[in-house]
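Shown here: the complex without one of its protein chains, the others still in place.
The first chain written gets the first letter, and so on, giving A, B and C; residue counts start at 1 in each chain.
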Amino acid sequence: MILRLRADTEPHHRQALLDELQRAGFEVTVLTSGGPAIIAVNGRAVPDAFVGRFMRTGVVEEVVTPSEPYRLAARASRPEGTVVQVGSVRIGEREPVVIAGPCTVESRDQLLRTAEAVREAGASLLRGGAFKPRTSPYSFHGLGERGLELLAEARERTGLPVVTEVLDTDHIDLVAQYADMLQIGSRNMMNFALLRKVAATGKPVLLKRGFAATVEEWLLAAEYLLASGNDRVVLCERGVRGFEPATRFMLDLNAVPLVRQRSHLPVIVDPSHGTGLRELVPPMSLAAIAAGAHGLLIEVHVQPEDALVDGRQSIDPATLAEIVRRVRLLAALAEEPVLV
Amino acid sequence: MILRLRADTEPHHRQALLDELQRAGFEVTVLTSGGPAIIAVNGRAVPDAFVGRFMRTGVVEEVVTPSEPYRLAARASRPEGTVVQVGSVRIGEREPVVIAGPCTVESRDQLLRTAEAVREAGASLLRGGAFKPRTSPYSFHGLGERGLELLAEARERTGLPVVTEVLDTDHIDLVAQYADMLQIGSRNMMNFALLRKVAATGKPVLLKRGFAATVEEWLLAAEYLLASGNDRVVLCERGVRGFEPATRFMLDLNAVPLVRQRSHLPVIVDPSHGTGLRELVPPMSLAAIAAGAHGLLIEVHVQPEDALVDGRQSIDPATLAEIVRRVRLLAALAEEPVLV
Amino acid sequence: MILRLRADTEPHHRQALLDELQRAGFEVTVLTSGGPAIIAVNGRAVPDAFVGRFMRTGVVEEVVTPSEPYRLAARASRPEGTVVQVGSVRIGEREPVVIAGPCTVESRDQLLRTAEAVREAGASLLRGGAFKPRTSPYSFHGLGERGLELLAEARERTGLPVVTEVLDTDHIDLVAQYADMLQIGSRNMMNFALLRKVAATGKPVLLKRGFAATVEEWLLAAEYLLASGNDRVVLCERGVRGFEPATRFMLDLNAVPLVRQRSHLPVIVDPSHGTGLRELVPPMSLAAIAAGAHGLLIEVHVQPEDALVDGRQSIDPATLAEIVRRVRLLAALAEEPVLV
Partner (left out) sequence: MILRLRADTEPHHRQALLDELQRAGFEVTVLTSGGPAIIAVNGRAVPDAFVGRFMRTGVVEEVVTPSEPYRLAARASRPEGTVVQVGSVRIGEREPVVIAGPCTVESRDQLLRTAEAVREAGASLLRGGAFKPRTSPYSFHGLGERGLELLAEARERTGLPVVTEVLDTDHIDLVAQYADMLQIGSRNMMNFALLRKVAATGKPVLLKRGFAATVEEWLLAAEYLLASGNDRVVLCERGVRGFEPATRFMLDLNAVPLVRQRSHLPVIVDPSHGTGLRELVPPMSLAAIAAGAHGLLIEVHVQPEDALVDGRQSIDPATLAEIVRRVRLLAALAEEPVLV
């Protein structure tokens, strides 16, 4: 059972309600960061009398029991939608957010130049990999902590909050010390130990869809984060495995309106991995926003041809600027979703 | 080898060139409907001396040898892009074309009401199935010739050209007698006998992508049509088979910019089959146009709940009107594609 | 509703039953070739009184209403299983049947040598393509009627019945004149016009699974054949489209026990297309038989390296002989299926 609290609930009224629930022996999960507070009562059923009393307090907007297995992530639990704030950037509102940067932090020069360039181009957050998951043990795995330091320096210089991936539970504290938002990559979408421990940091989380995960499995992975008390969760569609050899992955944009219909969490799109071809990044960026995405995650390199990793799918800053310009026009055009 | 003729070539100059090629014993394919004429010289190589002479006539713009296995469909063979005219509607230009109508012609009343409604809503062509491919032999297979007559009547009343599917080589003449554009469905994309015979009618052809066809296989299917001398070919992405159970198919919008990059043929998108869910039709329509599609193919029913076939994915005319309105705004916004 | 007749029903008793049904205005489909006769009563329901009378005649074994959408193909309609006889070869019994030959008939010498070699190796039927479906219009499409003549000559010499594909409804009569069994290829599994017209020849039909068809869709395609009065149908699993690049297709052997559980039709496996790699043909042949397949369809070439089409997946006759030897040992070992 989920108690949706009113948006204007005072913290002490919320606390009073929680105290009462705890006194009555209920175990609860409370989510307060991304919008009106949600209290999930876990385990046993709440007697009707209790529910009635809650309703009369003027604090509870509605009591809902979502039919989806991901009850905290279900749209019904926060119909207004969740907004995730990273630094001063708000993800989940009308204005699309562009997260851009290199696949991998390669050097100070490369990162700082790219960071300046993406800020100039209009990006709102900086991405960059310090710890890189690589299919082969012999590939370059990133600069590690040195990469994190460079990301922090780039943030100082540009003011852009930093998103970077965490691969190993042993590195969570380290990464959380430097990053503003922690990314869980596709390969780890079902690494439940990592999900739980990343959630526990309280930091915003960017949860990429596993490349063979159904939308339901993805929302259940998000549910692991929410059930750990963290609702600062942004979903990211990045392409799934299909039979088409011409593109690296098949970008499943159907998932965008589907997620918006079924969940209150913001959803963004990564057209770089989702296509694997830089020529496809601009049109698929526009398509993602037109489909309803709240933002984009794009790989940008000052010299895409020289990138150590994934250069084939990286665009240059000038192309990013053009994408940002058009995406804003698109967003200005966008109105309320078409009701069907 | 492909000879691209100049756009302003006079028919008699083109004929003179063809005569010379034939006298020299070359077998050729000539495509003239969708843009500047293309002459493919099949089989043996053309001696350099010949090529030189052609170039000096002022008729040949360029001699190209596309590296793709679909050489007639390759972008290099007509870099300007092909425009397919159906009645007075032109598919392949900046303004997106909306083809709408019921999945199946069910009755005179249903069809005429829907036809009027989609014209009102801003559609440019009317679609409707008279012969329906059905997975089960026991399902409703359409009204057949009676359905064709009703489509013709709907065209009379609304002025909308009619697109309908042809399933069986035995019906080609019959369908061609009534329809303005012949659709080859996904299940028949590799029915090569059908492709050749449909091409031979000279009518515009709507070629849907097979639901497990790669983009290359799809363009090779188009090549069958072109190699039969018919370049009035419009491609239609309609979703491919994937592992996601929440949607009927996985709409592969990556294919849209990919086709535009690799081929000169226009490409449209069917968000109805590509999602299977009417709530997803509006956002995915916008996404398709943003990705660069030249138009949409949408299932519309005056009472979607009562549709005999595919009601779950049909929208009503009011929703179509809203899609058309937004798609036009999007198109007005669209400028030259982003160059990468 | 399906009437399963007793195995020992005399033809005139069956006819009397049919006459009675027709007098009563029922439309029926009758299947008699592959096992005990099945009468499907189509359209309206049969009154209980009628059913009771049928049961008392001693001709009707059982009245069943399969819940599957493919009611004629459903296991319940002929629990004994169907046996399809081609010449003197019986497909659907314990002894696996090996169909072998070249992908394509290339020349008289190649075909006759291969035919002799596969007979020597222990194959029971000869396969070979005279009309070849090719993804590209520019590929070799087979020798056509000349190929059929050569297949007939090979049959004369070896005594092996001949299986060959029919692509175009216009060629059905021609192919049926030469071939003992007509193959419907994967690309045409949903070419319903072809299915109906091929069924009408009364010849045995080899129905390959479409490479993106679900098992249910495949059985519904078989239902088109059965509903046209032809129960001489053998199914062939040949690999489906997947994401693995190392093999040409993903051979779905799960489909073999699934089909045996759900349908009474025999099912064989094509490990040549299903792997695309000749090294994988022997182990996957054994695996197919172990999974319960009634036979194999294997591409064999006397000089695999020189094959015009699909040489990479063709084996030589010595390998075939070894496969046949092992498959027979496996079959001798096989007992009743394990009941779960």
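We adopt the following convention: contacts are C-beta pairs under 8 Å (C-beta built on N, C-alpha and C of every residue); 3 or more make two chains touch, one makes a residue touch a chain.
No experiment lies behind these values; they were computed from the predicted model shown.
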Selected from C:L17, C:L251 or C:I268 as touching the chain missing from the view:
C:L251
Candidates A:L31, A:L111 or A:L220 - the one touching the absent chain
A:L220
Contacts of chain C with the missing chain: which residues?
212, 214-216, 240, 242-247, 250-258, 261, 274-275, 277-284, 286-292, 315, 319, 322-323, 326, 329-330, 333, 335, 337-338, 340
On chain A, residues whose C-beta touches the chain left out of the figure:
69-70, 133-138, 167-170, 187-188, 190-194, 210-212, 217, 220-221, 223-224, 227, 240-241
Of the residues in chain B, which ones touch the absent chain?
241-243, 245
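By our rule, only the chains that are shown with their structure count from here on.
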Between chain A and chain C, the Cα-mean centres are separated in Å by 51
Distance in whole angstrom between the CA centres of chain B and chain C is 35
Residues of chain A that contact two or more other chains, please.
242-243, 245
